[in-house]
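Here the complex is missing a single protein chain, while all its other protein chains stay put.
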Amino acid sequence: MAAKAIFKKPQSLSDKEFTYCPGCHHGIVHRLVAEVIDELGIQGKTLMVAPVGCSVFAYTFFDVDGTVAAHGRAPAVATGMKRAMPDKVVFTYQGDGDLAAIGTAEIIHAANRGEKITTIFINNAIYGMTGGQMAPTTLLGMKTTTSPYGREVDREGYPIHVSEVLKELSGVAYLERVAVSSPAEVRKAKQAIKKAFMTQIKGLGFSLVEVLSTCPTNWGLSPIEAINWLNENMKKEYPLGVFVDKVGELK
Amino acid sequence: MAAKAIFKKPQSLSDKEFTYCPGCHHGIVHRLVAEVIDELGIQGKTLMVAPVGCSVFAYTFFDVDGTVAAHGRAPAVATGMKRAMPDKVVFTYQGDGDLAAIGTAEIIHAANRGEKITTIFINNAIYGMTGGQMAPTTLLGMKTTTSPYGREVDREGYPIHVSEVLKELSGVAYLERVAVSSPAEVRKAKQAIKKAFMTQIKGLGFSLVEVLSTCPTNWGLSPIEAINWLNENMKKEYPLGVFVDKVGELK
Amino acid sequence: MAEKVMVKGNEAMGEAAVRAGCRLYFGYPITPQSELTEYMSRRLPEVEGTFLQSESEVAAVNMIYGAASTGTRVMTSTSSPGFSLMQEGISYIAGAELPSVFINVVRGGPGLGDIQPAQSDYFQGTKGGGHGDYHLIVLAPSSVQEAVDLVQLAFDLADKYRNPVLVLADGMLGQMMEPVEFPEFRDLNTLPDHSSWAMQGCEGREPHKITSFDIDPINLEKMNLGYQKKYREIEANEVRYETEMIEDAEYLLVGYGTMARILGTVVKMARNEGIKVGLFRPITLWPFPYKELESAAEGKKALLTVEMSMGQMVEDVRLAINGKMHVDFYGRTGGVVPTPEEVLRELKKIVERSE
Amino acid sequence: MAEKVMVKGNEAMGEAAVRAGCRLYFGYPITPQSELTEYMSRRLPEVEGTFLQSESEVAAVNMIYGAASTGTRVMTSTSSPGFSLMQEGISYIAGAELPSVFINVVRGGPGLGDIQPAQSDYFQGTKGGGHGDYHLIVLAPSSVQEAVDLVQLAFDLADKYRNPVLVLADGMLGQMMEPVEFPEFRDLNTLPDHSSWAMQGCEGREPHKITSFDIDPINLEKMNLGYQKKYREIEANEVRYETEMIEDAEYLLVGYGTMARILGTVVKMARNEGIKVGLFRPITLWPFPYKELESAAEGKKALLTVEMSMGQMVEDVRLAINGKMHVDFYGRTGGVVPTPEEVLRELKKIVERSE
Amino acid sequence: MSENILIAAGFGGQGVMLLGQILATAAMYDNKHSTWLPSYGPEMRGGTANCTVVISDELIGSPVTDSPGELIIMNIPSLLKFEPALKEDGLLILNTSVVDRAPQRKDVEVVKIDANKIAEEIGNTKISNMVMLGAYLEKTGAVTVESVEKALRKKLTGKKAALIELNLKAIEAGMKLARK
Amino acid sequence: MSENILIAAGFGGQGVMLLGQILATAAMYDNKHSTWLPSYGPEMRGGTANCTVVISDELIGSPVTDSPGELIIMNIPSLLKFEPALKEDGLLILNTSVVDRAPQRKDVEVVKIDANKIAEEIGNTKISNMVMLGAYLEKTGAVTVESVEKALRKKLTGKKAALIELNLKAIEAGMKLARK
Amino acid sequence: MPKNFVVIDEERCKGCGLCISVCPKKVLDFADHFNSKGYHPATQVDKENCIGCGFCYMMCPDTAITVYRENVEVKG
Partner (left out) sequence: MPKNFVVIDEERCKGCGLCISVCPKKVLDFADHFNSKGYHPATQVDKENCIGCGFCYMMCPDTAITVYRENVEVKG
């Protein structure tokens, strides 16, 4: 019997090559989302909303109906879609500038309303696309192109903890923070994403998976150094874990 | 010895009559803020930012330098002021439509940055000025002009708990929820407001006092019925208490 | 003929939308249009539609983007400051060519201004308050009945051209009650089919992509040339206007919306005094009836544009007249509504000057 | 004479602001102006100034409102979508008459568009992207050196008229490096004194109130008439423009900003081929040099307006010319920059037609 | 051409808005043109409410006016605010139950109605507005009583339908008073 | 009138941006007009970086070009992208250390420089850009070497100042190679 | 003159009744007459028993009440 491809590009990904830098975690997360879509068999009824950010092209990377929202407004766009088409599966994909800065009001209210949408939230502690500016999630002391002296509380305030804030909102039905720094974590992240989608499919409310991710380019590190930096620094500030789970075990 | 006026209109209030409806708590809270300004002797260096809402005229009610912000943006306006004039005392006064709906991003980020400003937040569970529409803080089941069938989770989502969300932000130095439904509560509320201003004066970070308030007009109740309704319903959803206190005891 | 009913402008526009087949509304309260938002919150559940009060106008316009992406009829309404907040989103919607209907019940500005009727958002609506080369179709009703008719038209034009359509009203039109005949309910099954481009799930077909974005300027320009082609088509097909007693007129009044109905009274008053004056009322502000106004003005002695603003549409009037005659302007702003009497006084000054 | 340095437009504008005495910046990154934000984050702390990256452009414009309320020189910068988001706040700032400086480094639109240079935000900047009857003073530099000079001027005009001033640049100007001479640092003690109206604490005086709000339309109109008076003054005093070889010209090119420098090349190329052409370049887009353009155009055979848009300033050109001659237009959009060669081709078509 | 331009003004709860709407609707049933325009906005907070009704045989231009031909005044602040604007020879109908001061104008017709008292007698102070409307109808004949009744039946539905008869009685009482 | 219009293109880390800036700055020191314009935006993510330098005796109109007179090409994608646009009789300087394929154009002058190897010999592959610049200077004489040195000294300050000599050596090496 | 008493600015008063509801001594009530805003203002009907506790002042949303007490310095 011939060898079989047991790990291969999921069907819900288009053939387009990703525009991401070498080693950027965006690509890993894209693949996980696509795998979940494949496994749930929802490709034909999934609508995706890409953000403005490095993943602005994501609407072309997934082989599902897709659009790009204005910067930060993906949750509002998704709300409009889902309210128009309640039987479709709607997900957004957002960076930390997009979701935690300009889009703060939209994510909070989508979550609070319990919109039946799923958000994949890439927290890489920096603005990637625009060239490495400070994000609300940038760690204290971290130098970016707009915090050139290192982020300081008195000047730039504190790193914001998105999941910790969102967990206070009653509309949230699934909320987990994961990383994709190792194959084991990748596996867990996929489970989280799957649960998030299941939350939506079951109509339980709003679901979000925060993924701690690298931005080797703007961190000025090699892909592997970046993973180490993430493990050593980001996980301290942003501990992994499940914040809300109204889904329970998946069959 | 002749009788002395021991309770009288504080000096920091102008002579303008309030534009509020009979029994509306806005007036009580205005007076408390003015009393605190008087007692701290900061009238000459206080800058106030009124919101859009029933308290849009508040910038004329206080005898301090004042302005009106665009709807929801008082925290950003105050940030600009405080960063320009760090030695002044800057406070904003906001309703729940203003702060918890359109102004969500601004309040969250001012709080997260630990802006050294003070916010008085009037939570009356409704939009007053525009005629009784649903606020993010409207209770479940409550009928408003835009939730005519009673607020329902599936349609309108959950009441948002502003203080519970803000307490997750590291920049917050003082945060308390109070009411002014009785003289005793009024006294406590004043202490909270004083502590909030002290927080700013001491440069400790962001301070906010949430005041559960009535809107007799749009609740369709008499002023006294409104207080009873607040005590019976709002306090259950929004329990009073101190969420963050980095100031400690006041001398 | 349907029964006449007495309805508030704001509510009439809401009902007109419902009858046009709109089952989705996203919006945020603001005086003087809140009754429209409120109406939809009551009315839409009755027809199995969905009403959602957004957290802000910024959210609202992006919800419109999302809903319109699915090809569903959808609308929002707001007033001046709220419409300013929608500009980025509107630019996106125009770029993505999403059919959608906006109502701006204009109030006094700038800034917080006041809540009284005004027409000082003409530039914003017609020239593009947002960034980029785009156009809204802009319709300006002058009575509650016409508001009803134009809201219906708005949905049809939006669908026909895949373009956002703005109904530019003002506080007076929003707040006043007038007798209205509503059209029949549109059969939802007869609404235009957008399945060839809309996001409705890619089962059995290639995925649809909706965007205002192309990183390659050559491609982005191509998209823009596509919009421009459509705009030319709209200019050719959709210009609407109305005239009153212009045949024998020696003078021409130009105004739109609420102002135009007041000018209607001025025309009567002036004619009673023997002044031969007519009225030109653009109904579409974009596309503006340039040629039509030009020929209407031919041979007249003078032309007076009146607006509840400091002079905005008058620029389009000047572009239409293109130097062929002097264009006078009279305006009040900040929520002040000119009375027929004061406009008549202005008109007489011009008549005197021109005799 | 100061030493020449090679600087990027974005950074040059930042340095110019610092030298003009600006010690406060609020803004949000966006391509193609992010280097300006970044520059300020490095530079302002060096001069004991304050840089704050706001959570959004909406927050930024309101921070500007707050800071400007205190009478402090303050600025922000952004690019097209971000500028759209600022429209409500700008309307408030105009209404409250707060001196402040905005830079829009325009990119291709509408919507997300792209990040290449464009001029398709002309209407938004000059006619009022926000609601209400207000005006920004709009300055359009065509080289990095001029950007430096106009940023300085912007602060002075803002202070002089208590009005927001917009520097309308484009992605090319923001991204390119050119040799620049910076002016001296302004002595902060010589900056205009705003203590008579600004919010600085009411110790020893009556409280100051700053607002764009008056619930009584008569009062709001009075405020508006105040703005209008100021606008007339600005129109009388501040019109700026530049001409190149117009004396003997038979044809006139009109363009602003980056486009105008390319037209400069066209003029040379055309003259080399014996076509007598000149260039009219508005520097202030509002107030627009209507009269000056009108007289510059006098006696010319034809006029060609060129923009990196589908035709926006051309409306002001037509208003200036007021029918006295045909106004031709050539434009590219979406981030495409016309080459001198293609413009020359257009010009030749017109020349042929006119001979 | 016949035209009526009325401003009705009073406190929030006194029903001047409904009064105006009934009138404008009745005009519609009479096949006339009519507009109803409320004052709106924050000055309503604890202040006065008022509306303008225009009734005309022809298309109505402006639905607002600086100089009404008729006033229905239900409280003192409204009297202070609108009395000066009333047209010469205009009609001023005053609710003397609440307005305990006399109007200043000598060039207008003043009709004083003790509306609250009469309403109370009929059974409900809340219908004082209809007493005033009755007086207005009697004085102006702007619309037919039949159309007013039709308008009332259209407006008061559900639970409120029970109040129709009471309202009609109040109108009648107002008309009677004004005839005197 | 003398005018040079150059596009320099390569990978992000190869220093084509600095190359262009040094050149434009040197032109300024030569009292010429000059502009430097980078390509920018997301296509840079893992793609090519390039910049356009215009040097002229007169005021510069357009700082962009569709048809450069000169190309400095540091990688294959850049060759594919820009070769077709080069003017007839234009100059194409190729870093053959990275570009292992031959250009298609026959109507241009091609200068092949094994820049990485030479840079490595001098001591640092990172200065391959300066080797290329040297070749360009030799071939075009667009600016003086003195001004280039001045520009380098202006740009490389602090820790980087130590690299100035190395850079100058690379330029020299490039010039030498191009002379051959 | 009584030891403690309140002075109510009748024109500022909107007749909400909050003061009346909290007065421990029940010395306040609505006046029969209207003020010019059309409200029945609160008034001190019992001139004797006010203890100057300030509850009425504290609850008054329109700063219409001034409380006078004898022999007291501190405010509070």
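All chains are identified by letter, namely A, B, C, D, E, F and G, in their written order; residue positions are counted from 1 within each chain.
Just so we're on the same page, a residue touches a chain if its C-beta (ideal position, glycine included) is under 8 Å from a C-beta of that chain, and two chains touch if they have at least 3 such contacts.
Keep in mind the model is a prediction, meaning the values are calculated, not measured.
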{"item": "Chains shown that the absent chain touches, full complex", "value": "A, F"}
{"item": "Residue of A:23, A:51, A:95 or A:159 touching the missing chain in the full complex", "value": "A:23"}
{"item": "Which of F:23, F:98 or F:130 contacts the chain that the document leaves out", "value": "F:98"}
{"item": "Residues in chain A touching the chain absent from view", "value": "1-10, 13, 17-18, 20-28, 31, 180, 182-183, 186-187, 216, 222-224, 227"}
{"item": "Hidden partner chain, residues of chain F it touches", "value": "11, 46-47, 75-77, 98, 100"}
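Here, only the chains that are shown with their structure count from here on.
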{"item": "Best-connected chain pair, where connection means C-beta pairs in contact", "value": "C-D"}
{"item": "Where chain C and chain D are represented by their mean Cα positions, the distance between them in whole Å", "value": "29"}
{"item": "Distance between the centres, which are taken as Cα means, of chain E and chain C, whole angstrom", "value": "34"}
{"item": "Inter-centroid spacing, chain G versus chain A (mean Cα positions, whole Å)", "value": "59"}
{"item": "Where chain D touches two or more other chains, by residue", "value": "31, 52, 55-56, 58, 81, 88, 92, 96, 111-112, 114-116, 211-213, 215"}
{"item": "Touching two or more other chains - residue numbers and ranges from chain A", "value": "56, 68, 70, 101-102, 104-105, 108-109, 129, 136, 156"}
